[in-house]
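Here's a structure for you.
Heads up, one of the protein chains got dropped from this complex, but the rest are sitting where they should.
Let's turn to chain A:
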Amino acid sequence: MSILIYAESAEGKFKKVAFELASYAKKIAETSGQTVTALTINMSDVSELSKYGVDKVLKVTNDKLANFTAKAYADAVKQAAEKEGAKLILLSSTTDSLYLAPLVSVALNAGFASNVVGLPVSMSPFQVKRNAFSNKAFNITEIATDVKVLCLGKNSYGIFENAGAAAAEDFAPSISDADFGVKVQSVEKGSGKVTIADADVVVSGGRGMKGPENWGLIEDLAAVLGAATACSKPVSDIGWRPHSEHVGQTGKPVATNLYIAVGISGAIQHIAGINSSKVKVVINSDADAPFFKVADYGVVGDAFEVLPKLIEKLKAFKAQNS
């Protein structure tokens, strides 16, 4: 039997979450005597997946699928799962995969768990640990159905190489016109910028930055670290930064390796959204800011003095260590 993963890609390249998903699937496959099949959509070179333990690739090439269309993509995942007889279907936690997963789950009459962290707690009964209550707690969810759909939380398992030789096979699911009730008209995307969803490091600014004109410092720090930029809720509410950068309970969740918060006091709703990040650094002039209680490293100081120095020092560090 095989475990099916949907290996997400953008602009002809696999997303990092696809490799994490492959690594995760491989581990489950090894312990349960299964193989890993990856579904790819409009990817010509799929060889990279072999590095992470994928045994077989189902390659879909279809112009109709050039734009992400949830219903059509869900149809492709469903047909791939049926072709492979997969009982476990794994997706990542990108905006697109979270859009797809419930549709796949209904189509396959499968129980679904999102925000999954770590390997299944038990295979029989099937139990997984997931984030709940906006990262303030975990819950162990048991899935009773024969077919199961999981969305793996970003950065919750890690990427592990596991060299193999994936056999690629063309796969042509039947995609009906009825799948295109929602049509993409236009996409606005910052080009060349690291997105919060894809970043290993996120640099985030709060009201302590005093105004949008000072965001150059946040952007410079992010640039040195190859990081995405983000902001607190008040900053997006006042309109200093776009809503797509707002992280926290009602904004985007952040689960990154390193989260640097500058001038963010650390309201409980903000912390809830970023708490899955592995290492948290806070820079704030107020030593009593609640963020210091949840951070790993803290600098009590004026952002306008600390950031320029930190940027210079990091540049020197990067120059030495690259």
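Everything that follows uses one rule, which is that a residue touches a chain if its C-beta (ideal position, glycine included) is under 8 Å from a C-beta of that chain, and two chains touch if they have at least 3 such contacts; residues count from 1.
The rule we apply is simple: contacts and distances are computed from a predicted model.
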**Request:** One chain of this complex is missing from the view, so tell me which of "Electron transfer flavoprotein subunit beta", "FtsX-like permease family protein", "Cation:proton antiporter" or "Phosphate ABC transporter ATP-binding protein" is its UniProt name.
**Result:** "Electron transfer flavoprotein subunit beta"
**Prompt:** Among A:A144, A:A165 or A:A319, which residue is in touch with the absent chain?
**Reply:** A:A144
**Request:** Considering the whole complex rather than only what is displayed, give the residues of chain A touching the chain that is not shown.
**Result:** 68, 70-71, 74, 94-96, 98-99, 101-103, 105-107, 110-115, 127, 129, 131-145, 181-190, 193, 195-198, 200-201, 225, 233, 237, 243-244, 246, 249-251, 257-258, 268-269, 272, 275, 278-279, 281-282, 292-302, 305-306, 309-310, 313-314, 317, 321
